[in-house]
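Partial view: only certain chains, each at its native spot in the assembly.
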């Protein structure tokens, strides 16, 4: 089970230049083969399916806690997309002037027809995410190797999307994820090291370019965010620390496990898009909640 | 963000008759169009994408909290599948006698080739779950209507899988989900009622057969589990109670919101399947963790 | 079985500004999850699969007749797309100057490579329509609920495509379909009302914006087109009138069943596109048909 | 537009041995790459998209009328599937005894979970039909060549399904479709002959085995059913006769065009399957229709 915390992993600024095509490109990091839907679902199923966890519990806890963090990542990418799309069409209630005219040339028409200018589990070409992206072989060495590979592939995609999209909203998100994804790369490499004795962490970074080339990642690493593995659980998964320890392969600083999650930030506000009837419900009077709230003692 | 709790939503017994084909049928409830992957991802994306939530916050919180519960449901279905598959092939390390011979006739070969006798995000025919199953239009009335429909469809599927699979592991899981899914059906119907004034809750049950026809559901309803909407959050989403209140449409008992989640139960043990190298790692000596655990003060 | 009538449901003007990207957007209404292929095939299969129709015949006849109308809707959307595409590339027989150069930047390249500047069963991103879009559970209440939901989703898509595309060809088609789809929404809501006693028709319109906001729909409603359910059959399906009766939920006018179909209009002319070899066959001499026509008594 | 006739193309007997796996195999003829969904949709879109039909009208009318017949073929295959599935599980309202137990081993679980023991637009492996199966190039020679090929492929599939399934329901349906599909093969071959002068009809039969080897086809051919091209329209498409004329390539009898459609037969009865809640609605009292029927003058 999970408990949901109504906060975003990082503080996301509003875009300087909202852009439908930027949003379309960022979708790769959400619903692409190497997107966050894939990392989330791979580790989630691997944790559900983990056999022999009595004998190999620290590996189980490592995978389980990283899986939990990935939920916050599909969330972060989604909010970046939503912000990039907010206000990209002309606001208003009247359909006659064609308020969505620009969307005809946008690269992802689903953003304007299927969703209310918001994220969907599809990639940068609009292709839906598929369960075929999940690898859960049950063999620990194989799954760890896969995860290491998957995170490196995800990193390559983030780097390239960073190079495509210059708006600060997207780049803040990508910079943060480069650091946190970097933690996962090292974590799976460490797990392989612990399991086999082979110095897999020395392979990083893959691709070769360092996170330090990305200012929005660099600032987080300067604060040591690349050293911390959060359990993303109030009480469980501390045994991940039996794997996540020792020096970081790139700068030699000490790795540390932290119970719980980062503090996060309030969600950015997602304005209404009346031309899309998103959310609509304009006749609805929210005042009606006041009495019932008082009666039930619920804070508005 | 989420916090993960290392417990299962309900206590799952081990099967009396492990069965690969039963497990294959249950996959529909995980990765089918109306399976828990769909409910999880629909509400999750709708919550990320919810525009105008200042004005319509109780609706947002309702969707967000139900989304959180669904994570526990993909987990519950996965464990039921894993238990049904445990021990269905002949255990051993030697491939020569063909320990997986029976699997040649099993309906879902992925369980034996792709996974280590464990769940995958595919349906009862092995077709992968797809992001096309997510509807997130951004229009509140539309999304609520969709969710009501989706939950009814999910209920129909659960009823039919119950009729296909008689083993107690599957039926305990389905019985529990019929009750909890029933809560979601009423919740979305209530939300439509609050929004429009139309008595949508009177449509339940869809399909017509009552949960009371299922002993494994009945026992939970007798304890009032069908009346509780959990926030699945330590502090957030209590405003869901502004919608989830009043009498239950079937028995007239009072609906109530509960902060947090059900207590749950420890995970059932998933035994190793050595013939599948799941998890393998037999040369690995878990004793090596003892020293590091002592040094780092981590409890084994 | 069907009889085909060589006429289009409505009169479609030629576009003022043929546009490949407008045509690409309109494809969502043909081959999208909520497009006319989906409504056609959902109701068609539900009618084939309807069990117990002796007991519940009026419901069967309602679904069967609406299914028949949807064929005319895939036709109407297809012709709108074909008109929007006609003349969008430079006409001529010589490939050397690159008559399809503009198509390189068009959003749907299939229109120029796979088809002869014409419609295909794909959505606005070019993704093919899939049988997964068909819901036919066999449970009447469930299927009716689905159909009500599906039509509302289709309506949301039409409204948004209307806002994207301002050309009169597309808007005439969308306006007409908003009205006829509106009939189907009310029909399925009425069927649920008759079946359950719940006032489902009060939920309309979903999304909240009225058809009256669309001039091309308004003009048809002023003539009462939103009140008529056609049987789309010379003799069958009149029992649909046992459900389709009473006042329209939005304006209170009386609903009525009409045997047969609307009169329709001749198809717009689809000019040849010689640069695409569509239709080619330029050496063929149609004169050769004259003799055989005379001999067989067939009118040319 | 179409008019729907509430009759089936042929009279279908009830199965001697209802069989879920037989039904699963027959699905290939409905939703497979070479199934009737493909023939229906290929010719339908080609007829919508036909450019230059003034100049080449007989070809247009040929394609349009065959498209219309194909609707009756998806219907015929669907009813055969529905009959093969009727009664394959234990009837009753109580889920507890597991009335669908046998379905766990059935090859197509969708028949029991997604539908109410009824047809879906999927193939013999449960893979959904896809719009990628539609070829509509706009080039007449190319489209005719495709259609000739498609019909031959469809014929090969019918022959093989005939060899798999021995029950009379399926074989009556396949026998009929072999004859009618045979008409379409010759029709497209004739069209190519008329267009190019090449004796394409001499290629039939493809595959080599004659329809005469199938008793259920032979009996129809003895009555001349292989000689008739129906317009499937009350008034249109007679110009198809400018192509469909001359001797049949296999037996030399004269080809003839018939205005309208075959007489057909009443639909076989599809009994209720209460264990699937198909159609459910057991509390509903159909008597309520009597008064309204009298009032509206509708015959029950």
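For reference, chains read A, B, C and D in written order, and residue numbers begin at 1 within each chain.
Keep in mind that, in the parts below, contacts are C-beta pairs under 8 Å (C-beta built on N, C-alpha and C of every residue); 3 or more make two chains touch, one makes a residue touch a chain.
Keep in mind that this is a model prediction, so the values were computed, not measured.
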Copy count of the single sequence across the entire complex, 4 present: 6
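The rule is short, and it goes like this: only the chains that are shown with their structure count from here on.
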Equivalent interface positions on subunit A and subunit C, same or different at half: different
Can you give the rotation angle that fits subunit C onto its twin subunit D by Cα atoms, in degrees and rounded to the nearest 5? 180
Whole-angstrom distance, CA centroid of subunit A to CA centroid of subunit D, is 48
Determine the centre-to-centre distance between subunit A and subunit C, using the mean Cα coordinates as centres, and give it in whole Å. 39
Between subunit A and subunit B, the Cα-mean centres are separated in Å by 22
Of all residues in subunit D, the ones touching two or more other chains: 114, 128, 276-277, 280-281
Mapping chain-to-chain touches, which pattern fits: line, ring, star, complete or other? other
Between which chains does touch occur? A-B, A-C, B-C, B-D, C-D
Of subunit C, residues touching subunit D in the complex: 1-9, 31, 37, 41, 44-45, 48-58, 64-65, 67-68, 71-72, 74-75, 78-79, 82, 114-122, 128-132, 134-142, 194-195, 232-239, 241-242, 245, 260-262, 264, 269-273, 276-281, 284, 286, 288-289, 292-293, 296, 298-300
Once bound in the complex, which stretches of subunit C touch subunit B? 33, 130, 132, 135, 137, 139, 141-142, 145-146, 148-149, 152-153, 156, 192, 196-200, 202-203, 206-208
Which bits of subunit C are touching subunit A when the two form their complex? 19, 21-22, 24-25, 28, 32-33, 107, 124-125, 127, 156-157, 159-166, 207-209, 213-215
